[in-house]
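Comments concern the structure below.
Removed: one protein chain of the complex. Kept in place: all other protein chains.
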Amino acid sequence: MTAQRTPPSASHGVRPRPGDPTITPALVAEHGLTMDEYGRLERMLERTPTFTELGIISALWSEHCSYKHSRPVLKTLPTQAPWVLQGPGENAGVISIGDGLAIAFKIESHNHPSAVEPYQGAATGVGGILRDVFTMGARPIAMLNSLRFGSLETPRVRYLVAGVVKGIGDYGNCVGIPTVAGDVMFDPAYEGNPLVNAMCVGLLREEELIRAKAEGVGNSIIAVGARTGRDGIHGASFASEDLSEENEAKRPRVQVGDPFTEKLLLEASLELIRSGHIVAIQDMGAAGLTSSSAEMAERGDVGVTIDTTKVPVRETGMTPYEILLSESQERMLVVATRGHEAEVQAILAKWDLVAEVIGEVIAEPVYRVTEGDRIVAEFPGTRLVTDCPQYHPEARESEEAIARRTRDVAAIAPKGEEADPAWTLERLLQSPTIASKHWIHRQYDSTVRTGTVSGPGAGDAAVIRIRGTTKAIAVKTDCNGRYVYLDPRVGGRIAVAEAARNVACTGATPRAITNCLNFGNPKKPEVFFQFREAVYGMGDACRALETPVTGGNVSLYNENPQGAVYPTPTIGMVGVLDDAAHATRMTFTTPGDAIVLLGENTDELGGSEYLSWVHGVVAGAPPHCDLDRERALIGTILEAIRAGQVRSAHDCSEGGLAVAIAESCMGDRARPTGARLDLTAWGALPLRALLFGEAQGRIVVSTAHAEAVLAIAQRHGVPARVIGQVTAADQGLTIAAAQGRCTSTIDRLATAYHEAIPRAMARAAAETVTETAGGTR
Amino acid sequence: MTRFTVSVKIVPRHGLLDPQGKAVTDALHTLGFASVRDVHVGRLLVIELEAADTAAAQAKVREMCERLLANPVTEDFVIAEIAKA
Amino acid sequence: MTRFTVSVKIVPRHGLLDPQGKAVTDALHTLGFASVRDVHVGRLLVIELEAADTAAAQAKVREMCERLLANPVTEDFVIAEIAKA
Partner (left out) sequence: MKVGVVTFPGSNCDEDALLAIREHVHLEAVPLWHKDHDLQGVDVVILPGGFSYGDYLRAGAIARFAPIMQEIAAHAKRGGPVIGICNGFQIACEAGLLPGGLLRNDHLQFRSMPVTLRVESTATVFTREASAGALLTMPIAHGDGRYSADAATLDRLEGEGQVVFRYVDATGHPTSAANPNGSLRNIAGVSNASGTVVGLMPHPERALDPLLGSTDGLVLFRSLLALTKA
């Protein structure tokens, strides 16, 4: 404690609440504030804070709200383009897609809550990101999810997978938003600390865009939606700590989601925004009422006053501290034009929801909380959130990462079985990271809203048509954390490049990204190094591909007792197709079509799924990522698709060329084809690098007009070659290479690919009953 | 070994949001059952098992609840009834 | 008026498949609880209400079950317990 402190009652009329704990160093530490930070708080107030004030600041200065470790690095990301209507800083980013229409989108993590309670943790993650999008005035039209788990061989992981998937499905299905795409990877690095990132995409008319900016002195602040209970108090600070055993005891009470209320809130909010009675609206997300009110005040540069006795509560005897920090779900904060409160309440009542005036926008530049007549918290100024400490942590690459990256992986001897490359291919297709995610997404309603042109598993990205136009958007999440771990800068680039390539393979021009930066403890130099370099890498790619960053989320302290998870900057990419009829899928359709490879095969095995899954080795330099070439490749595929010359397009990612070809043959199990490939042109490459290496910048295309595709590629300066032909399924898959041959039946490949995850999860069904008492779904 | 029938009640943990209970309460009010104060919706499990005696049956079922049947984070359980079958 | 807590068990109508019961049985076996013969899973409703006396509370809850809480086509209900709160 600093020396010259004035008792709170001496100034400002702020008095400690009877019954509240007194501030001690231990209490400060429990709130996750350092003594330096506490000193800053005292200087800001010019007195000792009250317990309520300590709680408020502990939430606002948590990483989750303040970005105190990450902001300077994030500032380096490109955020502008002519089509960007709203960049970072709002509930969600917004881009124009022409015709007066815009897309709002954002991704967010719910990693820690999902580790503790997978079903509710994932469900409430979906709820939160939905609110971020519809509070921009956008109607949600699609959901995505990006998941990382430990090895599917362990029962706990299977339990997590079952619960997370059911939680995501139940919530989105009930609200009626199709879940259309995502990505899932399994690696022991995520054991104990799964990543659950949810993305929402919404559609709005440009003029309906609304921002979460409190304005207009005298306007009313209204709490809307569900009542406030004692759920998840201090979730924001909790999300900013390691998930270690000591913290287990601090576990906040889990938040329970109510998608039914969310659906009502969605309809009511959109009606409210269109009514013209409100000037701002924001989700009460992490740190609930505290962060939503402080952020809205800061954006509008106005003061606010809130009376906690006016907040509709679910439980009796709640203190201001609890009401301010509760993370009860399905709540919103609205600023209504003075005199229009009754209209706001009427709209909410139509949807059977409550709306109570709890405060006011004031001219005086303060953030004030009262409990009836008693002032329980008061901060000077309007910059509570950004007036936080900023850190520039030390960054140093870990010796282990360097050692792994520089290991000569070519020296790893093939296993005996690999003499038959078909063995290796089938084995890779069974890797849960590569295998079909059908077991997951068949639990997601992907067709509600009748807009899904290409749903989960059908193409490299999902395609959603935009009604009333010929347009469609394509969306996808991606990130290979293993690459980022081995080389953060390259890995960051690849995450963006792969997401862009996936979107382009459907025929959409990549337009912008949102991102969710899942990293470990930033106070560790090796983690901060990963963070900084990965963000730089993302920035490189976003600039090169003209896909600016419109928002995102930082999730730090993703650690388990073994250390940090792989650095995982998940990218959520949005692209636009001018003509939905061009939407292209990944599977071969027509025997006789030529198979063209766009891009070049290389001798790069580093960081591959092959090394990890077949040899248990995570090492080597991840593949090169030449952004100019990626850009040219995207130009090529888009031109070829728009010219009507492409029957299918699928990028090469985990598992390399052989896996991409196999997926194109039997990804659609109901309509399989075969293929005959000749790769003898790459006689100099080791067979396993040719088949399973993960060289970037490659797309497998099937076409009836190979010459036309080759000509387009040549114009863009992209290497391209006919490598084979689509055949009937009963012809199987044959790949001839200079150093060997790979032949298999489509049935064997399909069994390996489609049944790996269902088989593993059948074990989960016999281990866990992920039913919750409340759930009837 | 004797055959026992053990009933277990599993209910949402007190203080957690119980949206289902709330929906049922509201529906009952709409139907005119104004005297209803609150409703909680949980699960009832009836387990038939072999055990040496009542105490053993109870101990087994308690273990099942802790390991599998109830979610320790969101639910409370009560072993409500043990009867010889 | 007195406050009562009434528990209602709602179970799948006899003869209909109880997939939850089967799933729980299988899971218990996998976890090594070999002595489990069978499990039935039903819904448990705990209703808090005001009533003049036990008989009135019971009658009210019976009416609720018939009108809303149980589906006569697929479910059976039993009023299991009535306690003064």
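The letters A, B and C name the chains in turn, as written, and every chain counts its residues from 1.
We take it that contacts are C-beta pairs under 8 Å (C-beta built on N, C-alpha and C of every residue); 3 or more make two chains touch, one makes a residue touch a chain.
Because the structure is predicted, anything quoted here is derived from the model rather than measured.
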Fill in: In the full complex, displayed partners of the excluded chain
A, B, C
Item to complete: Based on the whole complex, identify which of A:147, A:174, A:324 or A:695 touches the chain you can't see.
Response: A:174
Worksheet item: Touching the left-out chain: which of A:53, A:117, A:322 or A:445?
Response: A:445
Discussion item. Suppose we count only contacts with the excluded chain; which residues of subunit C make the list?
Written reply: 12-13, 15-17, 19-20, 23, 68-69, 71, 73-74
Response to the item:
Omitted-chain footprint on subunit A covers residues 166, 169-170, 173-176, 258-261, 263-264, 351-352, 441-450, 452-453, 465, 467, 580-581, 583, 670, 771, 776-777
Worksheet item: Tell me, which residues in subunit B touch the chain that this view leaves out?
Response: 19-20, 23-24, 27, 30-31, 41
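By our rule, only the chains that are shown with their structure count from here on.
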Worksheet entry | Inter-chain centre distance, subunit B versus subunit C - centres from mean C-alpha coordinates, in Å | 9
Response to the item:
dist(centroid_CA(subunit A), centroid_CA(subunit C)) in Å evaluates to 41
Worksheet item: Any idea how many Å lie between the Cα centroids of subunit A and subunit B?
Response: 37
Worksheet item: Which parts of subunit B, given as residue numbers and ranges, touch two or more other chains?
Response: 10-11, 41-43, 68-69
Discussion item. Could you pull out the residues of subunit A that touch at least 2 other chains?
Written reply: 768-769, 771
Discussion item. Quick check on the complex: what are the subunit C residues that touch subunit B?
Written reply: 1, 3, 7, 9, 11, 24, 27-28, 31, 33, 35-51, 60, 63-64, 67-69
Response to the item:
Listed in rising order, subunit A residues that touch subunit B in their complex are 116-117, 120, 226, 229-231, 253-256, 258, 260-261, 314-315, 328-329, 768-769, 771-776
Discussion item. Quick check on the complex: what are the subunit B residues that touch subunit A?
Written reply: 10-12, 15-21, 23, 41-43, 68-69, 71, 73-75
